[in-house]
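The complex is shown incomplete by one protein chain, all other protein chains being positioned as in the whole.
== subunit A ==
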Amino acid sequence: MIGASTEYDVLVAGGGNAALCAAISARRAGASVLVVEAAPRFYRGGNTRHTRNMRCAHDAATETLSGPYFEDEFFDDLLRVTGGNTDEDLARMMIAESKRMLTWIAEQGVRFQPSLGGTLSLGRTNSFFLGGGRAMLNALYRTAESLGVEVVYDAEVVGLDIEGPQFRSARVRHAGRETAVRARTFVAASGGFEANIEWLKEGWGEIADNFLIRGTPYNRGTVLKMLINSGVRHIGDPTQCHAVAIDARAPKFDGGIITRLDCVVFGIVVNKHAERFYDEGEDVWPKRYAIWGRLVAAQPDQIAYIVFDASSLELFMPSLFPPVQASTLGELAGKLGIEATALERTVAAFNDAVRPGHFDHTSLDDCRTEGIEPQKSHWARRIEQAPFYAYPVRPGITFTYLGVKVDRRARMVMEDGRPADNMFAAGEIMAGNVLGQGYAAGIGMTIGSVFGRIAGREAAALVSSTCPSSEAA
């Protein structure tokens, strides 16, 4: 037996923001709740561990938000980043609900702080968690446990007993044994499959072996796959994932935020043949960082090098590993293991193409190249001032887009278009409903909180309507 009871009103698979919001809202509505988290306690929470803020609409400035962010503006931003690949009805509902989340999430013990340091550009739209995502998780777990939600770690759902549109029980692997857990309702909040390299290979081929995973190794998509195989309708491109270029020296899993590099716009990016392959200065970095994972993935051996000189060293946020440093380009190439003459040739050609301009890294300046392919549209400066630096980069996978279809009550939708009887989904596992592609800072947390809260509330309501005698444990 896992947990104290033989049957729960609500079984929540997952342990991140969406799972905890579902568990708390169900428990507050009187349901007995068991949360099964596949990760050990330290790694609980999946990608929530690495988040920092959530994007909620609000009609006026608050203590921690510098100005209003109306629902329409939020929706416009969503349309822009997804290229229209969103379910407008669900998106508008989520955005309207997000206004209430600011107070609701604070009532669950989560604290906000004003945005500081390098994040001022989000100070109006996004609410920052004091201490970051893990602090937020800690607060949610404390609240959930004090309310009587049962939580089991190292507990992976490995089987689902689903009959037609109805969930009956889940098989949970815990402490070396598999146990059936019965529950009246099921909330899937177990994230995507970004840590499942074999699954990534289905979309990307063998090159996925060279991807680094930015979150924990526990986001394996086991529940997602079982739901799809059980006749739940899927949504979102199964091959797509959010990929950024991160330091190639990062660990395979869970390098998190500190391995990201913000210096592409200040130099050139070359592949292992020392060739440039994309316009490094196409747009401001916040609008372009998410294409570079894909660009690097398309290069031989899925590796590339950001090369810059001493003039740029202090223009960007520091990151975990120091850059590779050398007094000449040839020496730098040697340290990177690429051909020296090729790098020298590429840099010389780039330098010759740089037109004079007024460098301003805070705007789309007029420093660009001419007569070179690919061109560099902004911030193009000659790379000539020793010492020379380079960061090796690889694709870093943040999350996947494939998910299960849900309705406004966060209920899963079956292949035949009918809603599931007692299965709900929240968070990354259904993010594709709202976020078909692209990303906007903090929106993953909005999806998780809003749909998590709805899923928990609806699950609890279903339990009390079908079984009025049911009492909370």
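Methods note: a residue touches a chain if its C-beta (ideal position, glycine included) is under 8 Å from a C-beta of that chain, and two chains touch if they have at least 3 such contacts; residues count from 1.
Simple rule for what comes next: contacts and distances are computed from a predicted model.
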{"item": "Protein name, per the UniProt record, of whichever chain is missing from view (\"Phosphonate ABC transporter, permease protein PhnE\", \"Rhodanese-like domain-containing protein\", \"Sarcosine oxidase subunit delta\" or \"Citrate/tricarballylate utilization protein\")", "value": "\"Citrate/tricarballylate utilization protein\""}
{"item": "Sole residue of A:Thr82, A:Gln302, A:Ser319 or A:Asn433 that reaches the chain not shown, by the stated touch rule", "value": "A:Ser319"}
{"item": "Hidden partner chain, touching residue among A:Gln113, A:Asn210 or A:Gln240", "value": "A:Gln113"}
{"item": "Among A:Ala135, A:Val152, A:Ala180 or A:Ala461, the residue in touch with the chain that has been omitted", "value": "A:Ala135"}
{"item": "Residues from subunit A at the interface with the omitted partner, ascending", "value": "42, 49-50, 52, 111, 113-114, 116-119, 128, 130-135, 138, 142, 248-249, 251, 254, 256-258, 314, 317-322, 324-325, 335-337, 392"}
